[in-house]
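The other protein chains are all here in position, but one chain of the complex has been omitted.
On to chain A.
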Amino acid sequence: MSARLSRRDQRPARSSRDRRFTSELGVSAVLLAIGVLVLTDALTMDVEIAQRGPVGPRTVPIAVGAGLLAVAALLAVDVLRGGRGAAEEGEDVDLSEPADWRTVLMLVGVFLGTAVLIEPLGFPAAGALLFWGAAYALGSRRFDRDPLIAATLSLVTYVVFNNLLGVPLPGGPLMGAL
């Protein structure tokens, strides 16, 4: 979905209103999809297992699923009548510029990379790569300072969690060698 939006955002601004319109309806579609998922799961549930009380495990999921369908419809009506969701503002957020999808995709990639590497490499190494990679994706190019900060942060966090708080994190070959 992100890739698709990325290409769209690079188009000339004249179609900006239509684009915004369709993507707003996309929210409705997502809600509809979740609603259908929740309802299907609830209705296909096998409730042979001793049901205690008049309200079984299906009632609330059915209500939530129906609610999602209703909200999806209401939101679509709201959008068609001209309603738009206001993008969230913030101190570091500049909404006057178009979204920078490249950075977001790079961050997602770095994060997934960490998930893959955390077990083979151990937390200190994978965590340092996550911090450095994220800082790089966000535009930091201080090759003298960034890796050093990343390594220190990762190692200190590892020691605090693993040794002080007693929350085990994988040390990996690096900590094995030390």
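In this section, contacts are C-beta pairs under 8 Å (C-beta built on N, C-alpha and C of every residue); 3 or more make two chains touch, one makes a residue touch a chain; residues count from 1.
Keep this in mind: contacts and distances are computed from a predicted model.
J.: Under which of the names "Transport permease protein", "Glutamyl-tRNA(Gln) amidotransferase subunit A", "ATP synthase subunit a" or "Tripartite tricarboxylate transporter TctA" is the non-displayed chain listed in UniProt?
T.: "Tripartite tricarboxylate transporter TctA"
J.: Considering the whole complex, not just the chains shown, which residues of chain A touch the missing one?
T.: Counting over the whole complex, chain A touches the hidden chain at residues 2, 16-17, 20, 23-24, 27, 30-31, 34, 37-38, 41-42, 45, 47, 49-57, 59-61, 64-65, 67-68, 71-72, 74-75, 78, 82-88, 90-95, 97, 99-101, 103-104, 107-108, 110-112, 114-116, 118-119, 123, 127, 130-132, 134-135, 137-140, 149, 153-154, 157, 161, 164-170.
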